[in-house]
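The other protein chains are all here in position, but one chain of the complex has been omitted.
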Amino acid sequence: MFLAHVNSLQASIFSSLAVVSLLLTFVMLGSHWLRNYVYAFAVQSWLIAALSAAVGYFAGYPELYVIAALTALFRGLALPYLLMRILTRLNVKRELHAALQPSSSLVLGALLVMFAFIIANHMNRQSLLSARVVIMALTIMLSMKFIGFLMLAVRDEAVSQILGLLVLENGIFLGSQILVPGMPLLIEIVILFDLLIVVACFGMLVRFLVVHAGTTSSRELNRLVG
Amino acid sequence: MILSNAVLQILQVGCVLLLAPLLQGFILKAEERVQRSCGPSIFQPYRDLWKLFHKQSVVPESASWIYLSAPIVAFTAMLIVPILIPVLTDRPLPLSDMGDMLGGGMILTLGSFAIILAGLDSGNVYGGIGSSRAVMLAILAEPTLILVLVGISLLAKAMLPFVVNHLLLGSLSVYWSPAHLFLILAFFTLLLVETDRLPIHSSTHLEIYMIDEARILEYSGPLLALLKWASMMKQFILYTIFCNVFLLPWGLSQLGGPLGQLGSAGSLLLKFLLVALVVIVVETVQSRLRFYRYQEPLAAGFLFAVLAIVSSQLL
Partner (left out) sequence: MIRDLLILLFGAPLAAIVLSFALRRPRLSEYATVIAAVIDLGVSIPLLAHVVRGPVVLAHSYLQVDALGGWVILCVSIVYTFASIYAVGYMRLLNEEERLPLFYGLFSGFAFTMLAACIVNNVGVFWIAIELTTLVSTFLVGFEREAESTEAAWKYIVVVSGGISLALLGTVLFYWGGSLVLGPSYAMTWAALHQSAPSVYPPLLLVSFLLVLVGYGTKAGLAPMHTWLPDAHSESPAPVSAMLSGALLNASMLGIARFLGVVNGTTISRFAHSAVVGFGIFSFVIATLFIVRQTGIKRLMAYSSVEHIGVQALGLGFGGALGVAGALYHMLNHSLNKSLMFFGAGNAMRAYGTKEISGIRHVLKTFPVSGTLWLLGALGIAGAPPFALFQSEFTILRAGIGGRYRWAVIVFGVFLVIVFIAFLSHFRAMYFDEDPRRGSTRISGTLWRTVPMWLAFLPLLVLGVWWPHALWDLFTEISKQVLGGMP
């Protein structure tokens, strides 16, 4: 299996790409400006595309080049473009952190990374491969999930919540590139397109929110209770 | 001709002592030049120190022995730390076994602590403000500092800065590993905070924003000179640790000859030039943060340190 024979150069390339992606998630957690979120997401998608290409090169899956190109195109260009359009139309600039200050979110995010590391270690102990790359991939995948949920939970603005969902998906994608590069091509392509449709739907919904509900901040969407 | 260990040791301390004001002068001038004004000469801090040593000292009535001893404690602490870290030479000198990195960090903090006490000592309002704010910054920054030191120890499997230096010199893959890069970023954040650069900028002359300046508001004359010199030396020491242990471990003398020492000092200044330029650029593009937002850059530093430790375990 590919992961059992990873040498140190490959391991460090994968690790650096994955870790910098995780870092960009923290940029999203800690920043005040919604534009920065979108930029961080775009760069993150590019890095994951590069990771995909690297895995394809080293493990010998040429179809991953196609996935990498599509990821860079759709997740790296089309999605950020759509999100920026939503942002400019919404005319919001800042995220008001009512629930959790950015600094506390950063610290909480760091703790979540440690928690993800413990889980990844436990899931992998003594069993399959003690390849560090596997633990790292699992850790980063799980921590991006946790941080994505953190963003979904404590953020008010609709765009931040969309970005939280996209970070969740990015995390899964990153993990799947390293852990299961042989996953059938069809699934990966369809998931990519699916994401595009999801964001398009979100864009429409956000417009409806502004027009009919008058606000996009979840804190103010509280008519339905009980 | 190889110089003896005692001479090398003295040279190290002397280098820190004498070159610290030069670094401060350079930073101040460069800051001004970046903003298109002329700026003071780079030797101005020397002249300031000279002037202060020749002035009369005015002691407030409510001051106690802490007031008189704090500058001396701080100054001495700053003289001890260069013995423990690689300043000029590559190999550990005999007295550097006195303390490892954690010990060096503690002695630095001891100096700050003495000055904090001095700020409270005379009962001055501004002293109180300065001390409490300085303590708050210390509370936010200390965990990061400890984690950085832990991280670098995990990486090098030893707590001595010299071992770290050799490791980074020898192995390129460790140098470029994510753990090391994160540690550099974390320590850079700490550097900005501890040397009073924006976005925290505690050495402003406006009383309401003061942090470090407020602690020493009561001092004058030679005691003030000692305090200022101590803070300049602290800056120099932090830069030394940053360059020689983390970022640019090259350029240290290996054999110990006198020409080597000169060359080493020169390369030290060159490295500091680079780091200072980066610091100045970072400072110029930012504006000052509100006090309650100081946690943000420090939380980012904490985050980097945690990520560094996790990465060091994963790779």
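Some points to look at:
We call the chains A and B, going by the order they appear; numbering starts again at 1 in every chain.
Everything below uses one rule, namely that contacts are C-beta pairs under 8 Å (C-beta built on N, C-alpha and C of every residue); 3 or more make two chains touch, one makes a residue touch a chain.
Owing to the predicted nature of the structure, the values given are computational and were not obtained by experimental measurement.
Though it is not drawn, the left-out chain touches A in the full complex.
From the options A:V38, A:L83, A:I147 or A:L168, the residue with contact to the unseen chain in the full assembly is A:L168.
Residue A:L179 is the one among A:V43, A:L90, A:M114 or A:L179 that touches the chain not shown. Touching the missing chain, out of A:I86, A:M141 or A:V154, is residue A:M141.
Taking the whole complex into account, chain A touches the unshown chain at residues 1-2, 119, 122-124, 127-128, 141, 145, 148-149, 152, 158, 161, 164-165, 168-169, 172, 175-176, 179-184, 186-187, 190-191, 194, 197-198, 201-202, 204-205, 208-209, 211-214, 221, 223-224, 226.
To be clear about the criterion, only the chains that are shown with their structure count from here on.
Between chain A and chain B the centroid-to-centroid distance comes to 38 Å (mean Cα coordinates, whole Å).
Touching chain A in their complex are the following residues of chain B: 173, 176-178, 293, 295-296, 298-300, 302-303, 306-307, 310-311, 313-315. By the touch criterion stated above, chain A contacts chain B in their complex at residues 8, 11-12, 15-16, 19-20, 22-23, 26, 30, 101-104, 106-107, 109-111, 113-114, 117, 132, 135-136, 139.
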